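Here the complex is missing one protein chain, while the rest keep their positions.
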Amino acid sequence: MRRTAPLTKLAVVLLVSLWAMLLESAAALGAVAGLLLALFAASRVPAGSYKALGGLGLFALALAAMQYALGAEAEFSLVVGLRMATMTGLFILLLATTRVQDLTAALARQLRVPYEYAFMVTASLRFIPDLLTEIKAVQEAQACRGYAGGGSVTRRLKNYLTIVQPLVLRSVARSETMAMSMELRGFGTGRAGSYGTSIALGGRDYLALAALAAGTAGVVAARFYM
Amino acid sequence: MLEIDKVTFCYRQGEYAVREASLKVADGEFVAVAGRNGSGKTTLTRLVMGLLQPTAGGIMLDGRCTAGRPTAEIARQVGYVFQNPDRQIFRDTVAEEVAYGPEQLGWAAEAVRAAVAKALAAADLAKLAGAYPRSLAKGQKQRLAIASALVLAPRLLILDEPTSGQDAQEKAALMALLTELNAKGTAILLVTHDMELLARYARRAVVLAGGRVVYDGGVRALFAGGAAVDGWGLREPAAAKVARGLKTFGFATEAIMPEELNGAICRAGGKAYA
Partner (left out) sequence: MAAIVFDDFSYAYDGTTKALDGIRLEVAKGSFTVVAGPSGAGKTTLCLAACGAVPHYFGGSMAGAVRVAGVDTAAGSMGDIAAHVGTVLEDYESQLVTMTVAEEVAFTLENRGMKHETIARRIGEVLAQVGLAGLEDREVGALSGGQKQRLAIAAVLATRPGILVLDEPASALDPEGAEELYALLAGLNRETGMALLVVEHDLARVLAYADQMVVLAGGRVACQGRPEDVLPAMWRQPGLAAMVPPLWQIKLGLEEKLDESFAAWRNEEEAAAELGGFIAARRRGGEKSA
């Protein structure tokens, strides 16, 4: 998927997610999940993504088992698990194969999303690892002044605030700085950027989009007219 | 009261962060820890707080090993002030912020009130008790972080680069506060890059390089010319460096602060320097 334009990849994520929501048979969802795995294999994603995918699989399995234990039918439980796994897996694939700023550019320039919003979507993705580091730092700072964790549910919830509040305030300040510095580097000036080859649609993108459109039409027809 | 005994810490990737480091801090000491970024200073202090567990070696507080003890409990003996106070501030007033620790530890309301009042007074924040913590100036926020640690009445206070980003006056005020706390009996372990501060305020210097303790001794001796200060990534205080240059002119002084050097030079010229 690396040589596919970010816009096409976004379309894949959205439309295939739509399929996953519409399809109701475990077999059909299994096929979609299989397609996703094939895409993973074809895009040579970094090893870390497979780890995330593995964790996701386990979680989906647990989710399905829980549904089943709560009295749902076996097929329905399987469908719920597969749906969740497929939709989340699509995002992992997107992030593993796309540069964040290409996504921003695609959202802003091709989909005409106001750049501030496009920026916010992608910036939040960029900051996930930093956020994890920050959570740890805040937790440690609070532990050093007596934060113990544990206790009753209400106490835990209340304690959670001590971590979340500094974190949110820091993130807000940080995204402010980031937005300003991006503008300072000429982002979103309305000038034609040269994201050129990396985000323009090529032949394979049109092919992929056509296949997606056909697939979506098929899924919709199957769901509502058959 | 603190004894770090041949502590080693390895990251998962197998790199050493701290290597067989030993260090003792007695009650009432004022120790500065220096070394370049990545030399293991912060890792060592995190080990003391139980935020990391040593790969080898042990850490004792008052003769008791800290292994397995939660950080919240260690915090009653050792206060820790982080470089960035924004990471811990979350309440609506300065007094509430300081009360957080004792409340967490389940102290009685009366005891909390008394401890908060005492900590605020010690950190010179009594007048700001009702202020909104986030609107404080940098130096005041750092004092708030110190009060939040002091409220648990620790006997040792560890501070990680508390003066970074502060102006000269804020620095001087903070160091005056630490000196006063120290005079009243709290041991201070100050992690710092600022050799001028180290020269002026610390009574003992510990230098880390590559995770090892490479120097542990007097502050004046550190800059007397024998130690490989530059090789450890440190920079001598201006007065010490000038003093070393003056040796080639046959003028010997152990000065490490500007007024000391000036005093020595003036005395040589038969004048008093006050």
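Each chain carries a letter (A and B) given by its place in the written order, and its residues are counted from 1.
Throughout what follows, a contact is a pair of C-beta atoms (placed from the backbone, for glycine too) under 8 Å apart; a residue touches a chain by one contact, two chains touch by 3 or more.
What you see is a predicted model, and the numbers here were worked out from it, not measured in a lab.
J.: Tell me which residue among B:189, B:222 or B:239 touches the hidden chain in the full complex.
T.: B:239
J.: If you put the missing chain back, which residues of chain A would it touch?
T.: 99-101, 123, 126, 129-130, 173-175, 177-178, 180-189, 191-197
J.: Of the residues in chain B, which ones touch the absent chain?
T.: 36-38, 137-139, 164-170, 172, 193, 195-196, 233-235, 237-239, 241-242, 244-246, 248-251, 257-259, 261-262, 265-266, 268-271, 273
Convention: only the chains that are shown with their structure count from here on.
J.: Please compute the C-alpha centroid of chain A, do the same for chain B, then give the distance between them in whole Å.
T.: The computed centroid separation for chain A versus chain B comes out at 43 Å.
J.: If we count contacts the way the header does, which residues on chain B are in touch with chain A in the complex?
T.: 46, 49, 51, 70-72, 75-76, 79-80, 82, 86-90, 100-105, 134, 148-149, 151-152
J.: In the complex, go through chain A and note every residue touching chain B.
T.: Touch residues, chain A against chain B: 134, 137-138, 140-148, 161-162, 165-166, 169-170.
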